[in-house]
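Every protein chain of the complex appears in place save one, which is left out.
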Amino acid sequence: MTEHSDDLLVSLSGVRFAYGEREVLRGIDLTVRRGQVVAIMGGSGCGKTTLLRLIGGQLRASAGQVSVAGHELGGLSRDALYALRRRMGMLFQFGALFTDMSVFDNVAFPLREHTDLPAEMIRDLVRMKLNAVGLRGAEALGPGELSGGMARRVALARAIALDPMLIMYDEPFAGLDPISLGVIGQLIRKLNDALGASSIMVTHDIHESLEIVDYVYFVSDGRIVAQGTPDEIRASADPFVHQFVHAEADGPVPFHYPAVPIGESLLGEGGR
Amino acid sequence: MSRTVLDLWVGFFVVISAAALLFLSLKVGSFAGFNSAPSYVLQAPFDDIGGLKVRAPVKSAGVVVGRVSDIRFDPQTYRAVVHFSVDARYEFPRDTIATIMTSGLLGEQYLGLEPGADVEVLKGGDTVQMTQSAVVLEKLIGQFMFNRAAE
């Protein structure tokens, strides 16, 4: 892959972010090239989802730069941000389908909101998108009638309705059975290549991800601690990556939440 | 629910609400009252208006012909000046007598107009000269006691 700056769709440099006084991200550098599927991995609560929200422009970095398709997000007006978001799709953890609409209307929603296409054309487009995720037969169902995996596929169809240049996935594998998990994984790769888009995926499901992604970033404690292609990751001797890949309870990520040693704590309580 | 059925229900809702408003304005309220009809304003000085209030009816021969629009105190004459509007359809002679009366023993007070025999009629802004003040119960009792004592 060539080192062309045109190639970069998303780039973060020195990004820091804090919720109030709690600093979640402490200097993140990350790039996504066009056509790539990139995974951001890390334990729960390490700031992965925050990272995704920064790229989507829902949060603003307290320091550093986030740019998408050449636009620096920090300086964009609301209208400009909305114009940019029309070219992004996002899949939420539990789909976030609109509960008062059918599957069909959910997928048609971005088309109806942002285009003036005639109803027949919208119908054809929606059926194509639903067909791509294998749920053309479910268009009349309500979101309440779908299983978790189906809901996520419908949400995926909705996310790609406007043929985005960037698709973001927030924990696409969480809470799925192994079959649905494989289906979603294959869909992420296939749709990315078919649309010529780029994808960013936030997940902690390492084995499924390594099968489909081009590049992996490991985030821990608000920093990037390791990165590489899937092959490099599998071969990595880095203790953090090793702990993560082999699911070890203790390692660089400690089992215990920071506390005084238990002996001291017990004695201290008893002496009071 | 399809959109047309929904629209139908919303339409039904708006129609019956409008009917309710119409009912309130026409059947319950006196919408066709003094507000819309043209009227002219007269005034009348009184020694004592008793409990007369703004918006009290003005009646002649028991028929409502207008409303009290304003009540003021005149610091020169130490009398109360009552302004009232009268429906433009009705004309009253210049020697009409204005009286403050009470409907029933404890009912609300109103302004009664007793027409005279003059050929000239009152016009907007004119003053009704002949007036008779409200009957105040305390005064009446006081007078009665005073008379008995004098006997």
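Per-chain numbering from 1; labels A and B assigned in written order.
In this text, a residue touches a chain if its C-beta (ideal position, glycine included) is under 8 Å from a C-beta of that chain, and two chains touch if they have at least 3 such contacts.
Keep in mind that, in the parts below, contacts and distances are computed from a predicted model.
For the omitted chain of this complex, the UniProt record lists the protein as "Intermembrane phospholipid transport system permease protein MlaE", which is one of "Histidine kinase", "tRNA uridine 5-carboxymethylaminomethyl modification enzyme MnmG", "Intermembrane phospholipid transport system permease protein MlaE" or "Cytochrome C oxidase subunit IV family protein". Within the whole complex, the absent chain has one touching residue among A:T31, A:S67, A:Q93 or A:Q243, and that is A:Q93. For the options B:V14, B:A37, B:A88 or B:M145, the residue in contact with the chain missing from this view is B:V14. The chain not shown here is touched by just one of B:V54, B:A88, B:V121 or B:L140, and that residue is B:V54. Where subunit A meets the chain that is not shown, the touching residues are 56, 58, 82-83, 85-86, 88, 90, 92-94, 96-100, 109-110, 113-114, 155, 158. Touch with the hidden chain on the side of subunit B covers residues 3, 6-7, 9-10, 12-14, 16-18, 20-21, 23-25, 27-31, 33, 35, 53-55, 57, 64, 104, 106-107.
In this text, only the chains that are shown with their structure count from here on.
Averaging Cα coordinates per chain places subunit A and subunit B 76 Å apart.
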